[in-house]
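Note that one protein chain is taken out, while the other chains of the complex remain in position.
Showing subunit A:
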Amino acid sequence: MMSRRRFLGASLGGAGAGLLTLSGCGTAEGSASAGSGHLSLWYWKGSLSDRLLATAARGVPGVPGLKVKGSQVPDGDIDSKVRTSLAARAYVPDLTVVNNDNLATFFPDEDEFLDLRTLGAQSVRDQYLDWKWKACFTPTGRMIGFPLDAGPTALYYRRDLFDQAGLPHEPVDVAEELSSWEDFIAAGRTLRRKVPGTPYLVSNIGNVFQQVLLQSPKQFVDADNRFIGDQEHIRRAWDLSVDILRQGLSARITDGTPDFNAAMSGGRVATMTTAVWAINSLKDTAPKTSGSWRLTTLPDGPCNYGGSYVTLTRYCREPEAAFAFLKWLLSPANQLESYQEMALFPTTPASYADPAMHKPDPFFGGQQPIDVFGPAARKAPVVYFSPYEETANTPFFQELTNVETLGKNPERAWRDAVNTAGTALTRLGVS
């Protein structure tokens, strides 16, 4: 009779052999499509034009013999999936799309991505927005991303409600009269006092906090890896948001919830401070309010909220060809196509002048959204994101929610946010 120990030993031995066999399956080059005739590209639904990808799958125009095959990965999973495959050095895609907020999380591992400068990226630099281009670089000066789309912001407002309140209501006038966040709050008070149905100024204060942050070139951690979240630029965003709440101008509802949808269609909220990509969801959420909305410059000036990049991984088998594909896919002409097909806002200013972008939008009473978003995209500030933004800013958003929903004392909430963020960052080596 075989002893139990020997039995375990035998089966573990078998398992070990199995492991070896499995690891032997990994391709020598580590690429997701090694041995096949195409380059692989990971993206999430809606981040790239389906039509252009279909073309590239048959053959990239202008690059003989090159085929690129896109694979859809759910947008919440793509980062983890890229990380896992890079860690395992197997089945890594040749190219992958990275979200605006997440490009910086790859900075500590910049060597995993190809430096696009070595592929001649500089030759197309003047086609792209300056701040977007600069955001593609790591602190050591490696260019690991290529500009995909941008997320210029605007003040979305209800013209009819502004009119009823006796406030300026044409986009040009609103931009002029509501040029600062303080003016914006004052307008909110008037709205609430004068309009029957007392609409709120904003759905929640988190959005304002977010935009004021993005208007600042500094975020929570600076390029020297120091926590600066307790400083004036964050405190200002915090105080403005708390002020909106104190004056009773926030509806205190989370965006995207059924309550939010009801408030938007019922005209309970008069403005939105968000990016260009919110247009479609607003149209879906509140179709009945069509014609009442207008767009204008955000108080204190525009900023960028969202957008993405394409990166080439270190396992990319044909860097030259992959870069040629990027140049084709993200050329001004094709960004224009992507905008028309998928509402991806171009990072190539040359596209903005095209008549195709100047279609009047009935939802905004015939206004041309590009008139607001075009200049906003050009004027967005250059912002430094550290790899640790999420760890740093989560406590602040969290505490702001506590102030808004649970009535927590704002001073205590601020101290708690600073402490929680500080402690969490210490673990990561941020001083």
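Please note the rule applied: a residue touches a chain if its C-beta (ideal position, glycine included) is under 8 Å from a C-beta of that chain, and two chains touch if they have at least 3 such contacts; residues count from 1.
Please note the rule applied: contacts and distances are computed from a predicted model.
Taking the options "Pyruvate dehydrogenase", "Amino acid ABC transporter permease", "Acyl CoA:acetate/3-ketoacid CoA transferase, beta subunit" or "Cytochrome C biogenesis protein" in turn, only "Cytochrome C biogenesis protein" matches the UniProt protein name of the chain that is not displayed.
Screening A:108, A:139 or A:365 against the full complex identifies A:108 as the residue touching the chain left out.
Touch with the chain omitted from the figure is made, among A:86, A:245 or A:357, by A:86. If you put the hidden chain back, the residue from A:222, A:239 or A:259 that touches it is A:259. For subunit A, the residues touching the absent chain in the complete assembly are 2, 7, 10-12, 14-16, 18-19, 22, 80, 83-84, 86-87, 105-106, 108-109, 112, 206-207, 209-210, 252-259, 262, 387-388, 390-391, 394, 397-398, 401-402, 404-406, 408, 420, 423, 427-428.
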